[in-house]
Every structure is written in C-alpha cells, then in structure tokens.
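Excerpt of the complex: some chains, original placement.
For reference, chains read A and B in written order, and residue numbers begin at 1 within each chain.
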Amino acid sequence: MKLVKAIIKPFKLEEVKEALSEIGVEGMTVTEVKGFGRQKGHTEIYRGSEYTVDFLPKVMVDVAVAEEIVGKTVEAIKSAAKTGKIGDGKIFVIPIEEAIRIRTDETGEGAI
Amino acid sequence: MWALVPALMSLLATSSAFGQEATYETFMEGAGSAFFTVSNLWLLIAAGLVFIMHLGFATLESGLTQSKNTVNILFKNVFIICMGTLTYALYGFNSMYPGDFNGFFAFGSPIPNSFSGADVVANMTADYADYTYWTDFIFQAMFAATAATIVSGAVAERIKLGSFMIAATLLVMFIYPITGSWEWGGGWLSEPFADFAGSSLVHAFGGFAAFAAVLVLGPRHGKYQAGGKIKPILGHSMPLATIGVFLLFLGWFGFNGGSVLNADPALVSLVFVTTAIAACAGGLSSILISWTVIKKPDLSMALNGILAGLVGITAGADSMGPWAAAAVGAIAGVLVVFAILFFDKIKVDDPVGAISVHGVCGMWGTIAVGIFGGGSLLWQIIGTVSISAFAFVSSLIIFLVVKAIFGLRVSLEEEVEGLDIGEHGQEAYPDFQVASKS
C-alpha cells in the first residue's frame, strides 16, 4: 500500500475529490496547509508598511491506496489539479507498511 | 417663558448682524420653544439611530458573505457613509427639498456654511419646522446613503471596488434625491400617495437599484451550476449577521420614529409600537415558513424576516394600529422567504437577499398602506411602481455605462482568491486559518 500525498491549490479540491471517486477511491483525508515554493506570495499592506506573504494557502490530500492503483491515483489527481500555472503543487508517494480500519479491525488493503 | 437663554455667541460669531441675535433669543424665550426644543432633540437622536444602521448593514453584509471578501465589504460601507454625507451636503439635500419646483426634478446646491441676520430666525426656529435646518440636513443625510448600502450587499464578492464607488456615488448623489423630491420634496407624488418613512423612497429604491446592478453584473462564480444545481455560498459569521439585524432593528426606531418629524407623544409612540410589532411578526412568520418549507429553523431566514417586517411597516408605521402592523409584518416575513427562493431559482444572485428584503417588501409595505392604512390603493401602487421603475432604469443605465468604461467584475482569479487580497492587499482575519478558498 502507498500513501499518496498531494499538495494542491485549494479551489481544485472539489475536482480532485471527484476524480478520485471516479476511479473508485472511497476515502481520503484533507488538511489545510500553507505552501512555500516557486510560486511567490503576494505583497500585502498594513497601515502603510508593505510586506510579503510567502506562504500560500494549499490543501494537502492524503490517500492510502493499494499498490496496483497508485498509478491511476496519481494520474487522477494530476489531471484534476493541473492548471498549468506555477504553484499547482506536488504529489509524493510514500510506503505504508500496514493499514487498519479501527471500526472493524480489518487490516491490509481491505482496510482502506 | 424659558428662564435660561442658551449661549448662541459662538454660532453667530461669524454672523454680521448682531442685532438679529435677539430674535432667536426671543423665540427661545417664547411659548413655542419647548415643543420645538424637544422635537429638535428627538430628530437629532433619531439621526444617531439611523447612523447606527450603517454599522448594522456593514456587519450584516460581511456576516453573510465569505471571509475572503470581508475587508472589501467593510471598506465599501465605510466609504458609503463618508461619500453619502458629503455629496448630500454638496448637492443632494437641496435637490431633494428644492422648495417650489416642477415636481419632477430639481438641481441641487451646497448647504450654506452659516446663516446670518434674519436667516437665523428663518432656519433655526419654528419658522422653519419643528427642528432647525441643520437637524433637517443631518437627519436626511443619514438616510441618503442607505440606498447605496443596499446595493452594496447585493453586488458583493465580485464587483470591482473602483467601479462600485463611482456607480454608488452617482446613484446616491443624483438619482436618490430625484425620487425623494417626488414625495418628500413636495413633487408630483406628494398627494395622495403616502410613504411615511420610505418603504418605497428608500427601500424599494435601493432594492430595485440593486436588482438592475445584479442583472448587469451576473452571479458569483460557481453559484449556479450545470444542471440547475445551486451551490450555496455560505456567509462566514452568523454572530456578525445577527449583530447587524439587531442594530438595524434599533436604528429603525429612529428611522420611523424620527420620520414623525416632531416629538408628538401620540404619534411617535404609535410608530414605535407598530415598528416593533411588525418586525417581530416578520421574524416569527419567517421562522414558521422556513421551518415548514425548508424543514429546518433557519437563522438567516429569521433575520431576513425581521428586516422584511421592518421594511414593510416603514410606509405605514404612522397610519395603522399594532394588529394591522402585525399583519403587514407577518406577510412581509412570508414574502421574503419565497422571494429569496424565487430569485435564486431565476439565477439572480444576491448574497444578502437585499432585493427580496428591500425591493419586494418595500413594495409590499407601500401597497399595504392602501389596505390597512387608509391610503388610496391605486395611488400607492402608482407610487411604488414609479419609484421602483425609476430606480431600476437609472441604476441599469449607470451600471451599464460604468461597465462599458471601467469594467464591473474582478477577474475570475481574483474572485476565487478573494477581493480582500485582490483589491486591498489586506486580510480580515490574518491570525486564523481560513478554510479552502473555492
């Protein structure tokens, strides 16, 4: 199993969720995060002083999936989240050694 | 009669005719000055109450919209009160109360900087009214900006700041005084049409101006989705919205109560009662209807119901008893719920429900005077339709022209990001993690 961790633009969340549903992914966990990268933040002003907000709001989607659909998952996220403009975000694939569903004690791929 | 003569020195410091000073003093020592003094005080206090309605609008509108547009909404409301008061001093007041005129339109001119000689008596005593010229101005000025504020809520979350500021200024400075002069300025509608405190002149005017603006502007991105699905765009703070409605309710005591234009005990107290009863009936009937129709007791509908009742009673607060007021308010509370659902169905996107509350219930309230308040039903309809139509058409023209010259909408990207960053480079709540902007 893998944990597919995608950092995307917030307004793409709905589309990513739908793309994942379509390929049969039934669960995911979403975190509001702040991203720092090539996309530069904007300048804000407060009582006359300018300052740069480096961190941009992003959304992190964590999806645990079975080995065989990792490719499809990455693909689904990628095409749903892409705008082609800087700051679209990243996907990281991380190994999961075990997964457990708390409610049923199921483990392994059945749990996710 | 009055033992204590108020020191007028400072007021008259710049006035040349010292001999006239005695005359204001004479008046103040005379019999009529007690009622004059009380009435004048009441209108000033009422002006303060109407002023606080602007805070009510600011908090209501920002509560019912998204947190990424909060700075923008607050800024517009701050601008409107500043601009509204100054343009009214510069042009509007004298355009709306022109004295003798053709009954349809009059040019305005600045209020004077001071009065001297005989003018003091003419403008500062019962020769003028039950209040002074300055009182008259400030009370009316506080009303003036309301029309723009109503529009502000309806066009929120997508309009360019600069364009809005221009359109709002044109509307408040030049158009609002025109319809105002028709009735309150002694124009063609002054008789037998009856619109006590402005269900039509202020609220339907604002509501229909907002309607035109929204038609030109279009709905917010994502609101009306393919397949007829409506995606609600949630207001970000129900406490702010509730504060807004309570402050508006409070301010309405001044709005309606002050419109008696003196402190007559019987009439002012009747107006307080009808105003409160209509508001409460509107709130209750909205609760009932939304619970029945939408199946949940909806706070935003309850709040709108109170406002609906208040707008509804504004035209007839002085001409009916409490139970008639309850009927007017309760019907307004039902109307507003269906109006909001209706406008959403026809894809007129009004984030705060301004068109329904002010436009629809403003019309209803004016007509209700023909039913419960002893007015001529025909004239009430003629009046409210004329005013609403004029507001609609003028606003349509203004917003179309501003759109053609400056553009009206922010870019889609800015709309998604929020106008706070886009227009102001500021955030309303920098310490808080705000949810995904969509």
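Following the convention adopted for this analysis, a contact is a pair of C-beta atoms (placed from the backbone, for glycine too) under 8 Å apart; a residue touches a chain by one contact, two chains touch by 3 or more.
All values reported here derive from a predicted model rather than from experimental measurement.
Protein chain copy numbers for the full complex, given in the shown labels, come to A x3, B x3.
The criterion applied here is as follows: only the chains that are shown with their structure count from here on.
Here the spacing of chain A and chain B, counted between their Cα centres, is 47 Å.
Here chain B touches chain A in the complex through residues 416, 421, 424-427, 433-438, going by the rule given at the top.
Those residues of chain A whose C-beta lies close enough to touch chain B in the complex are 10-11, 13-14, 32, 42-46, 57, 59.
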